[in-house]
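Have a look at the structure below before the remarks.
The chains shown are only part of the set, and none of them has been moved.
Chain nomenclature is as follows: A and B, assigned in order of appearance, with residue numbering initiated at 1 for each chain independently.
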Amino acid sequence: MKNITTIILAAGESNRILSKRSKIFHDISDRSLIDHVYSLAEKISSKDIVVVCNKKNYLFLNKKFKGAKIVIQKKINGTAEAVISADKNISKKNDVLILYGDVPLVKQSSIKRLIKNFYFSKKIGSLLVFNSENPLGYGRVEIENNCIKKITEEIQADRETKKISICNSGIMICNSKFLFDNINKISNNNLKKEKYLTDLFEIAYKRRNAFGYSFCSEKELLGVNNREDLIKVDLTMQEEIKKRLINKGVTILQPDTVRVSYDTKIGRDSIIEPFVVIKKGVTISKNVTIKSHSVIEGCFVGEDSSVGPSARIRPNSKISKNVKIGNYVEIKNSFIGESSSISHLSYIGDSFIGKKVNIGAGTITCNYDGKKKNKTIIKDNVFVGSNTSLIAPLTIGKNSNIGAGSVITKNVPPNTLAIERSKQNNLLIKPKK
Amino acid sequence: MKNITTIILAAGESNRILSKRSKIFHDISDRSLIDHVYSLAEKISSKDIVVVCNKKNYLFLNKKFKGAKIVIQKKINGTAEAVISADKNISKKNDVLILYGDVPLVKQSSIKRLIKNFYFSKKIGSLLVFNSENPLGYGRVEIENNCIKKITEEIQADRETKKISICNSGIMICNSKFLFDNINKISNNNLKKEKYLTDLFEIAYKRRNAFGYSFCSEKELLGVNNREDLIKVDLTMQEEIKKRLINKGVTILQPDTVRVSYDTKIGRDSIIEPFVVIKKGVTISKNVTIKSHSVIEGCFVGEDSSVGPSARIRPNSKISKNVKIGNYVEIKNSFIGESSSISHLSYIGDSFIGKKVNIGAGTITCNYDGKKKNKTIIKDNVFVGSNTSLIAPLTIGKNSNIGAGSVITKNVPPNTLAIERSKQNNLLIKPKK
C-alpha cells in the first residue's frame, strides 16, 4: 500500500464572507475551518500534507502548519490549476487525497471508506459523491458500470443530466502519477474560463481508466461561502456533537439551546442544562451537573460536582470531585480541591484551594497588582467569610477562618482567625418623613 | 360504578438509558418519569395503585409511594407476566387500569375518555390506541365492528397488517376478573419467548367478549427507552406547558428558548423573556416580568414585580408586589416586602426584608458562620449602602441607613445611621511612566 499525500485546496478569495479574514480562518464549534480540515488530513497523511493557499495567507499558514508544505496558487482560475500548484511537492509514488479548506464537516470514516473503495476496486482513483434531493447547483455524476463516466456542472447540464441526483463532492483520491500526467490536459474552454478538476473524470473514462466512487451524506459536504453557510455548518456540527454525547449517556436538556465544542468530553449521567456554553478544552466527568447560563472553557470538572447556574470557569482550571461552584462565580487558572464550595458572587483567580474549603459570597482574590498576577493558596478546611478581599500573593493555613468583610494582606497561619475590621458606629438620624 | 385499581408497569431493566439509575427515575420537566405516571394514577385511583417494579428499585419505591402496593415482577418475560405479578393485590370486584412507568405524557383527559368508552360501551375492556403516520415498530390493531379483533406485533405482521395505521398504546382498562381469569392463557410461543399482554385481545374476541378502544394522540404515548427519547419527551412536555401558558395570556418570547416546569403557574400579562429557567414550585402573579437569564425555583413572585436579567431566586422565597430584583442577585429562603429593591450583585439569604427597602449593589447577608444559618431582618424603609456585609443574626430597625462598605455585626436600632469604616489615606506615588 502506498502512502497518501493530502492536498488541501484553500486558495479561494472568499469575498462573500464579507470579512477582513479569509473564510478558512473563521470558526465553527471553536475551531477554524482550516484547522478542522487539517486535522482530518493529519489523520490520513500525518505530516505529508500540501496546503494550496493564496498569497495573503502564505506566511501565516507557513507558521501555523510547520510540518506541512504550503504553496501559493499562482493563477486563481479553477480547481485544476490549484492542484497543479502542488505538483512539485508530491512524490509520484504516492496516492493523492484532495480535501477543501471550506468543507469542514466531512468525517474521517467517510474518507476511510473512500480510500478502501479506491484500494479494493483497484481503479485509478475514487470520488466521494452524495445523493441530493435538491441537486440544483451541484455537478452531476454520470455512472456507468460502477465507473464515473463524466461530471457535468449545473451550468452546462442539459435537462436529462439535471435529473441526476448523484452529485460531486470534489473530494477524491487518485493515483498521483495519473493525476499529474493528465491534469494539464484540462482546458478552460467553458463559460467561466476556468480549469475544472472535474474534467479529469471524463479524461480517465475515455482512456478506459475510469474512477470509482464512494457515497457519503450531503450534510458532511456542506461548504462555506458566506456567513449564512458558516452559521449553518456550525449548527450542523453542533447537532452532531450533541447527538454523540447524548448517545453516550449524557442528558442535554433542550439540546438546541446548548453550545458545545468540537472537543467536548462528558461522562455518563452528567446533565447539561439549557443555555450552557462549553468552549474548547473541556472534560467533564461522570454525574456532574452544569447548570443553566454557565460558560466553561479549558478545564476539567470532577465527578459529582455541580457548576452554576451562571458560573464561569476559565482555562487552566481543575475542579475536583464533589465541588460546588455557584452563581456569579468566576474561576480562572485555579485548582479547587475535593468537597470545596464557592457558592456565590466570587472571583477566584490564580489560586490553589484545598479540600473542604468554604468560600463565602463576594470573596475576591486580588491576584493582579497592576503589573503581574500573584498566587493565592488556601489550605484544607479553611472558612473564608463573605465579602472578603484576599490580596495575593497570600497563603492561608489549614483550618483557619477569615472574618467577613476583611481585606487580608498578610499570610494567615493554620488554626487562626484573621480579621480586618473597624468599630461599628450607630448614629441617630432624623426619622424619615 | 366499580372502583378502578391502577397497575403501573415499571419493571423494565432500562439498560439503554446508559445510567446508574433506572430510567423511571430520570426527570422530564423537573419530575421523574415514575412521578408523572404515579400522579396520573392517583387522579384515577387515589391510593389504590400497584406498582410492578424490579428487585433493584423495590425498597426505594416502597418508601417513596407509601400508599401504594409495590410488587416485584419475578420473571422479566413480557407485559403479561408483569400484570400477573400484581394479581394478589387486586380486588376482583374492581376494574383495572394499566399504565407504564416509561410513558409519562399521557393526559388525564385521554384516560378519562378511555374510561368513559369502557363504561358506556359495556365491553369487557377498552384500549387506548393511536393513529400513526409512520407505524413502523408498533403493534397494529385490527378493528371489526367497533371491537378489537387482534393486535399483531410489527415483528410478526404480514404485509397487509403492516398497512394498518391504528396502533396499540398498551394502556388499557379491563374488568379485573376477566383479566386475571384469562391472562394465564397467554403463551410465550413467539419469537422472543415472552408473554405479551396484547394476546389478551384476541382471546377476548374469540370468546365473543371483545375489547373496545379509544383514541389519543401519538405524542402523548411517546415512551422512554434511551437518552434521546428522554430528551424528546422532555421537549414535548415543555412545548405543551408553554403553549398552555401562552393561551392563558402569558407572553413567552421565543418560547423554544425558555424552560418551564411541570407545575409552573403564571398570571396574565406577565412576560417571560428568552433564556429564562423556571424550575419547580414557582407561582408568578400578574403583570410580572422575568427577564433573560434568570433562574427561579420554589417561590412566589407578586404582581407588577420584575426579576432579572440574570437573577436567581431559590426555594422558599416570597417576592411581594412591585419588587425589583436586578442583575446578579441571588435570593434564598427569604421574604422581600412590597416595593423593595435589590438591584445589583447581591446575596440575600435566610432574610426578612420589609417594605420600601433599598439594598445597594454588592450587599451580602453573611448568613452562614461555618456551622449554622442565621437570620437577617431588615425593617421597612431601610437603606443599605453598597458593598455592605451584614453578619447574621442581625436586625436593622425601621428607617435606618447603613453606610456603604460597612461590615455590620451588631443590631441597628430604628432611625440610625450605622457605619463601619476607617480613615481614607491619600499617599503620593511616583507618576507612572
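Going forward, a residue touches a chain if its C-beta (ideal position, glycine included) is under 8 Å from a C-beta of that chain, and two chains touch if they have at least 3 such contacts.
Computed from a predicted model, the values in this text were never measured in an experiment.
**Q** All chains are the same sequence, and 2 are placed; what is the full number of copies?
**A** The complete complex, not just the displayed part, contains 3 copies.
Simple rule for what comes next: only the chains that are shown with their structure count from here on.
**Q** If I superpose the C-alpha trace of chain A onto chain B, what rotation angle comes out, expressed in steps of 5 degrees from 0 to 180?
**A** The superposition gives an angle of 120 degrees.
**Q** Please report how many Å separate the Cα centroid of chain A from that of chain B, as a whole number.
**A** The separation of the two C-alpha centroids amounts to 35 Å.
**Q** Going by the contact rule set out above, which residues of chain A touch chain B in the complex?
**A** Per the stated touch rule, the residues are 243, 246-257, 268-269, 273-275, 287, 291-293, 309-310, 326-328, 344-345, 358, 360-362, 383, 385-387, 401, 403-405, 421-432.
**Q** Under the touch definition given earlier, write down the residues of chain B that touch chain A in their complex.
**A** Result: residues 17-21, 26, 226-228, 230-231, 234-235, 238, 256-257, 259, 275, 277, 293, 295, 310, 312, 328, 330, 345-347, 362, 364, 366, 368, 370, 381, 387, 389, 391, 399-401, 406-410, 412-422 of chain B touch chain A.
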